[in-house]
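For this view, one protein chain was removed and the others were kept in their places.
Order of writing sets the labels: A and B. Residues in every chain begin at 1.
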Amino acid sequence: MAITGNQAGPQTIAAVGEGPPTEVVRLGTAKGNWFRRVGWSHLVGVLALVFSLFPILFVVSAALNPVGTLSSSQLLPTRMSLDNFGAILSGSFPRWFWNSLLIGVLSAALSMFISACAAFAFSRFRFTGRRAGLLAVLLIQLFPQFLAIVALYLIFADITNLWPAIGLNSIWGLLLLYLGGALGVNTWLMKGFFDTIPKDLDESAKVDGASHAQVFFGIILPLVRPILAVTGLLGFIAAVNEFLIASVFLTDDSVKTAAVGLYGLVADPQTANANFGLFAAGAVILAVPTVALFQFLQRYIVGGLTAGAVKG
Amino acid sequence: MRGCRWKLAVGAIVATTTLGACGGGTGDAGGGGDSGLLIWAGSGTGGDALKQVAQRFGEENGVPVDVELLPGDELQTNFVTASQGNNAPDVVCGAHDWIGNLVQNGTIDPIQLLPAVREDLQPLAVQAVTYNGQVYGMPFTMNSLVLYRNTDLAPDAPATIEDLVATGQQLQAAGRVTEVLALPVSDTGNAYFMYPLFTSAGGYVFGTAPDGSFDSTDLGLAAPQAVTAYQQIGALGEKGQGVLKRSISAENDLSLFTDGHTAFMVEGPWQLPNLAKSSVPYDISPVPGFADGGPASPFITVDACYVASRGEHRTLGQEYVANFWSRPDVQAAYQKAAEAVPASLTVLDQIRDTQPLVAEAADIAAQSGQIMPSIPEMAAVWDPWGKAEAAVVAGADPRTTITAAATTIRGAIGG
Partner (left out) sequence: MARSTVDVDTARPTGSPPGGRGRAGLGVGSDGTSSPLGLVLKIAALALLAAVAVWGAVPLVRTQNWIGLAVLVAVTLLGFYVYLSPRTIPLKYLLPGTLFLIAFQILPIVYTVATAFTNFSDGHRGSKEEAIAAIEGASVQQVPGSPVYDLTIAADGDPSTGDLVFLLADPTTDQVFAGTSDGLAPLSAADVQRSDAGRITAAEGYTVLDVAQISDRQDDLTAFTVPTDDGAIRNQGLSSAFDGAPQRAYDAGCDCITDAASGRTWTADDGNGAFVADDGQTLAQGWRVGVGLRNFGAIFTNDVIRSSFLRIVVWNFAFAFLTVLITFGLGLLVALALNNPMLKGKTFYRSLIILPYAMPAVAMYLVWRNMFNTDFGLINRILGTHVNWLGNTASSMVAILLVQLWLGYNYMFLVITGALQSIPKDLTEAAGVDGAKPFYAFRTITFPLLLVALAPLLISSFAFNFNNFNAIYLVTQGGPFSPDNPSAGGTDLLITYTYRLAFGGAGADYGFAAAISVVIFLIVGVISVLAFRRTRALEEVN
């Protein structure tokens, strides 16, 4: 018990800030103690890891297998080589990858900002049409988007004729399109979080003479940093992985995103199986920026109000 | 206030785009900066070979040529939508069974084949791209299913399905293979792969009119032969001999064959380049039929290039499709790059010695193949037909199953 207590001690203090390490008092035996404090977390974590990773191991092993196919893949690769990575990196993939990063970062940042603005309005102001607006945002998401691609294509065909720079075959056009969804799910998500921040905070700031913009940028946004980071990450992943609309919009090889290019490898059932190794290599590379971004954002996600307290 | 400018900039951009959305429609395609010939093709097999051929056209004519490869399963729909939005490429290349739908949407133009060109092409390939009496595309490859066999395990080509099953079951009993045959069925069925067996047992998809065109009112699945054919197929299924299985699909059949788990595989000649990379010794032969049945006829599919009706550079598109692709040297260049079954007879003669298996696949198609119908009604057939086959393989009653499929298809075609 003493050993465990010593180990946990500094962590506990760090986590609860100035609170005394009172937990020690109510703990049982050393073993049960360890399990109740940390062990169960490890157990859940490990199980979640196994569940999360085993299909991905499939993909990784297909990527490492020079003759990797979808169906012959095993959990562990039977042959190891970087052939697939070499092959995919020597083609158009680096270009696609760059396009994906560009559109992912811009789309995530702008969407996050747009939905934060909207969530602020919906959470902090009471205006005519507020509830109707919120409801409309939700209902729009519910509409089955069968014809969306046709309609969007026709809209963008007209845009292309007028302003080719933001039309079809332009990642700027695609970026605009993605921003169309910015007011969707994320506004709701953020509004929920904005609602948890006590109104007293902005009330007192207003009394001190802060304008609405100062309340928004100076008080609210820093407080909801975790959720900004989360929506940013989600927006990045969504933009990087989106291929249904992008594959219709981006036909020129030089403007394709990685998801479109990779999808092209497996879209045709005749070649899906044989191309799976290449595809898997591309998918693994494409996951790297997402993980890196998560690493970077993690400090904001878990930092939040108690920044610095947890050094996971 | 840091974010204000973003807010405003974004707002400004939206303003302009909203506009395009609301106010567009009268826009003119003008504005110069034409990029030359634009070609759309599928990103699957042969895409890179098409790029090489197009490159050559550009060099010969001194025009820029751009080949854009789109995911193959969406290419047709995208092309039709792009034509509607006046944003179509000049040329589109794809399977001949798109023709019916492309024509009903007014998206491709017929071409005139010179007599010399017509003579150079395989007659079935020309027939495949002929629709309502007009030739719509220039064929460049022609495929039909063949039987691949592992020559270590099965040195001789089986003459009938019964032979094949006997050989396969011997190998299975000896523990040398786990599956008798890799013929893609999948959970929702795949009528294309089952068609040779279906025809051998007397089935057909659509009747033909006297002029050789397909008659959508004569649905083969509703004919009495369809029931007997599916009884024979069902006997090979999961509750019969276990030769046909839903667990085998186009996603895993090749692996089963190249890993030596089966001695036989029914696949297209497009797998030849993939098999050449494997260590399995193999040969091809026609897909065998039932001993007491007729010949097994696989579908023939032809890939061709078409002139888009609403492309910006129609003259260049016509030149490319009708006058450039018609040349045997161009057809040969494509064949060399794609290792595909040629549509040109001249090219076929050239490769007889160097690529005997490709030539053999061409002969099998010419001798036993049936052209896959290109009428739009075919789109209504595939899905219910495949599901019916999967159900029969699973052990369902052939009569009720096929009757339900025929009813569904009739409903879709009629409505």
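The working rule: a contact is a pair of C-beta atoms (placed from the backbone, for glycine too) under 8 Å apart; a residue touches a chain by one contact, two chains touch by 3 or more.
Bear in mind the structure is a predicted one, so any value in this text is a computation, not a measurement.
Of B:47, B:110, B:137 or B:342, it is B:110 that touches the chain left out of the display.
Within the set A:64, A:88, A:117 or A:239, the residue that contacts the chain not displayed is A:117. Remark: the residues of chain B touching the chain excluded from display are 1-2, 4-5, 7-24, 26-28, 31, 34, 36, 61-63, 77, 80, 84, 100-101, 103-106, 109-112, 114, 132-134, 187-188, 245-248, 251-252, 256, 309, 312-324, 375-380, 383-384, 387-388, 390-392, 394, 396-397, 400-401, 404-405, 408, 411-413, 415.
To be clear about the criterion, only the chains that are shown with their structure count from here on.
Each chain gets one centre point, the mean of its Cα atoms, and the points for chain A and chain B are 38 Å apart. Of all residues in chain A, only 67, 69-72, 110, 113-114, 117, 149-150, 153-164, 166-168, 176, 179, 213-214, 217, 247-248, 251-253, 260, 263-265, 267-274 touch chain B in the complex they form. Taken together, the chain B residues at the contact with chain A in this complex read 1-4, 6-7, 10, 13-14, 16-17, 20-21, 24-25, 27-29, 31, 40, 42-45, 66, 68-74, 78, 81-82, 84-87, 250-252, 254-256, 258-259, 268, 270, 274, 277-278.
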